[in-house]
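With one protein chain removed, the remaining protein chains of the complex are shown where they sit.
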Amino acid sequence: MQTINVLVIFWKYDLIVARSIRSITLHSVVGIYIMIRLILFLSTLALAITSYAVPALNMPYGVSPISREIYNLHMAGFYICCAIGVVVFGVLIYSLIKFRKSKGAKAAHFHEHIGLEILWTAIPFFILVALAIPATIVLAHIHDTERSALTIKVVGYQWKWKYEYLDQGISFFSNLATPQEQILNKAPKNEWFLLEVDKPLVVPVNTKIKLLITADDVIHAWWVPDLGIKQDAIPGFINENWIYIEKEGFYRGQCGELCGVYHAFMPIVVQAVSQADFAKWVVANTPTPESMALAQKEILKPLTEDELLTLGKTQYEKSCIMCHQAEGEGLPPTFPPLKDSRVVTGPLAVNIGYVLTGVPGTAMQAFGDQLDDRAMAAVVTYIRNAWGNEIPIKRHKYPTIVQPEDVAKVRQESKK
Amino acid sequence: MSHESHVHEVGHGHDHHHHGPPKGFSRWVYTTNHKDIGTLYLTFSLVMLFIGGIMALVIRAELFEPGTILVDPDFFNQMTTMHGLIMVFGVIMPAMAGLANWMIPLMIGAPDMALPRLNNWSFWLLPFAFSMLMSTMLMKGSAPNFGWTFYAPLSTIYGPNSTDFFIFSIHLMGASSIMAALNIVVTIFNMRAPGMTWMKMPLFVWSWLVTAFLLLAVMPVLAGCVTMMLMDRHFHTSFFNAAGGGDPLLFQHVFWFFGHPEVYILILPGFGVISEVIPTFSRKVLFGYRFMVYATASIAIVGFVVWMHHMFTTGAPYAAQLYFMYATMLVAVPTGIKIFNWLGTLFKGSITFETPMLFALGFLVMFTIGGFSGVMLSLVPADYQYRDSYFVVAHFHYVLVSGSLFTIIAAVYFWLPKWTGNMYSEKLGQWHFWLSVIGMNVAFLPMHFLGLAGMPRRIPDYALQFTDFNQLCTIGAFIFGFAQLIFLYIVIKACYAKRRHKLSDEVWEGAKGLEWTIPTPAPYHTFETAPVVH
Partner (left out) sequence: MSMNPGRKNKVSHTRLVIILVVGILFMFGFCYMLVPLYNFICKREGINGKAANSATAINPNMQIDYSRTIKVDFTTTLNKDLGFKFIPLSKHIDIHPGERKLIYFYAENLTGHDITVQAIPSITPTDAARFLKKTECFCFTQQYFFKGEKADMPVYFFIEPEIGKDIKEVTLSYTLFDATQYAKKEKIVNTGRVRLEIKR
């Protein structure tokens, strides 16, 4: 059906070209020259863009059966539009050249033709039907309901993703790993600028993986072009989608729905590994009581001031800088300043409490689940020593250095 | 169909006490004259074009290179939001309303609009609405930064304090549009000259009639939507918050129920303009008048039931996605009919290429390209890759800038001589046209490829592989932006220059319609006695 339509279009086009060449040659060489150049230009453009697609010019073919079907559908739509464009613009350019008043054209007097109207209503209608059929089929494949082997819950936060492997019990946050210096043009940008994370989503190849997608605060969207998937993450509700990756490698995407200030800074990295490697990864990352106790002991180890400040600065840039800004000046009144802040220069437990449980009803998130005791100790140490904050703190004899066990104590207290 | 008419003394005979319009400030504040109000709308729109345009250039300058260059991400989000709001509500809609006010009474042979004092109010609400909106940029904290589509809960729970001013501003703009639409419907229904039956009306009048009905139907829905937002923000309701039993998706449904007819509101009057310009400069009557009317009405009606194509990735059931895909593809059919009819008008015509015609032809080519990307977007599986990427940005800029804006510019060039009595400089007009077309294509064609390659929209900073095309887009945007200064000069010159040559009533050879039977420049009062149309 599709082929017939394409043939009809090209046949119509052929007629027009033939007619125009016949008449133009009689009167002007310029006309035919323009016509040929235009045809050549359009064809080479179409060819260049499609068959010999330059990277970063066309939709990726991808590594998933769905991404390939989507690509083919996209190209079909594109070719059909090109073909229609050639016809429409061909007639237009022909008319503009042939019927110029300056060349003596006299206006005809017809103003209606029912048959023509019906024809150019029916033909586009059938072309659209031809496009709708493959689209319907691909959509049915996307809504495939076969059993999946692995289920991962994806939660969008401002401005990071959390991945939970529901059956394995593994859960972690995935933050942008590009350093602030690169974003602020103070350091040269690396290859994966804005497309790198600290902990990628590790998945096995050749496995149907079900994704349950939701969000914690505003609407985000999980989009990885190579996998042919984009799905909105809506707070309070779950959307389901699936991926099936056929080739090992790293696949990168970005958040696809405006979600606030740092919308551009919450990328997605999927690392597809062999099934054997995935099994090893699961074992290495599944929390057991022993591994959790060990990890907690490690976290509670005291750190030197330098270690705390360095770690704290990195953590600040990961979690705090987008709202509270690089110099702690914030964006009042929505994002208050941390410099000379009453909370930051006050008692330690209050300061930690704010970071731990956030401020309900405002944009300040609760970071209790996102930062472990060490990270929290580091970042609180950092803000208490930055931008001159240490001066009032020392004057009031509050602590400026925070150790992980101080945080653990406050955490315990808040649960009582 | 011809619009020959017998026009009797226009104005002079019986209105001895009118010595022309009052002078100065009072004239413009108190006027109820449709020509003055049309001028006010158009001037307002031109000012807002430059304001919104400067915001666009800030956006493009920031996007010239990856990394933070000029503005921080929050201000960037404010720019994208305000740029969208200003262009949609402050440029296109007021300009179309201005054209309606100037031309509809002239085209139907009416002395003025049906409700002249309401007309004055419709306009004067706008400067107040936009002052309120733009004042949010001077307030402490952010101006609206959630995109012109202001999805909940980003705009309700996480919106800055200025969001409430934004809401009131939308109420004012909505009220203005509703009143203007009311006026237009009543004028067209009740004040056509005798003999001007429905099927003798110029297509510009038909387009505006359909648009006005769309406005009356959906602007109240927008008002309801922002009121629900206000209630969620301040009155403990939970329309859009799941915690209280609401649903963020409800916002999207309500908004796009308004939003999709809104984009037809933005383009349909433009279609009407093209249907006036192309026949004039082809010296041939519009091909397929009846089908053009039916197509316009079909676009409007089908436009009501396709809104969910803005929401394909939100987790809809299979059947819903299919229905909305089919309905959206269906809209391409009447749109195609219109394009073919314009081609049919050109075919075997006698064509000249004055500036209005250049812009109309530019529209024809580039709006069609925008239509193609629209058809591609309607395919749901492909839309999964396109949505919220630069492919969408390319699509709507092609249909709005080289679509709506070009039709407005074509209309201004077309009717400016009639309004002012001065012919603009054809040479400058051509410079404006070619720079606009080149700038526009250099700015927006690469965006298709950026979107296909995976660049999301509404981001101030991007991954390295998108750099080259972004730089191209920025250059094109600046060319396009500065080209509009030529337009500004042309318009100002035409308004204020001393009249050198007396232009004929007809102005353009081949111009048909009642508006071309009155003197040039148009007298302050016209058709005080109704013409008779055969």
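Brief remarks follow.
By letter and in written order, the chains are A and B; residue numbering begins at 1 in each of them.
What we mean here is this: a contact is a pair of C-beta atoms (placed from the backbone, for glycine too) under 8 Å apart; a residue touches a chain by one contact, two chains touch by 3 or more.
Nothing here was measured: the structure is a model prediction, and the numbers come from that model.
Contacts of the undisplayed chain with the visible chains, over the whole complex, involve A, B. Summary of contacts with the chain left out: across A:D216, A:D277 or A:D340, the touching residue is A:D216. Across A:G62, A:G77, A:P124 or A:P235, the single residue that touches the chain missing here is A:P235.
For the chain left out of this panel, the touching residue among B:G84, B:P111, B:P144 or B:P202 is B:P111. One chain is missing from the display, and on chain A it is touched by residues 143, 145-148, 151, 153, 155, 166-167, 210, 212, 214, 216-217, 234-240, 357-358, 360-361, 365-370, 414-416.
Hidden from this view is one chain, which touches chain B at 6, 8-9, 13-14, 110-111, 114-115, 178, 182, 185-186, 189-191, 194-195, 216-221, 223-225, 228, 236, 238-239, 241-245, 247, 249-250, 253-254, 257, 315-318, 320, 528-530, 532.
Just so we're on the same page, only the chains that are shown with their structure count from here on.
Chain B has its Cα centroid 31 Å from the Cα centroid of chain A.
In the complex of the two chains, the chain A residues touching chain B come out as 49, 55-60, 66, 69-70, 73-74, 77-78, 81, 84-85, 88-89, 91-92, 95-96, 99-102, 105-113, 116-117, 120-121, 124-125, 128, 131-132, 135-136, 138-140, 142-143, 158, 182-185, 189, 191-195, 217-219, 221, 223, 225, 228-232, 234-237, 239-240, 253-265, 322, 325, 331-334, 363. Contacts from chain B toward chain A in the complex involve residues 66-69, 72-74, 77, 140-142, 145-147, 151, 153-154, 157-158, 160-161, 242-243, 247-249, 282-291, 313-315, 318, 321-322, 325-326, 329-330, 332-333, 336-337, 339-341, 343-344, 346-352, 361, 364-365, 368-369, 372-373, 375-376, 379-382, 384-385, 387-389, 449, 452-454, 456-466, 469.
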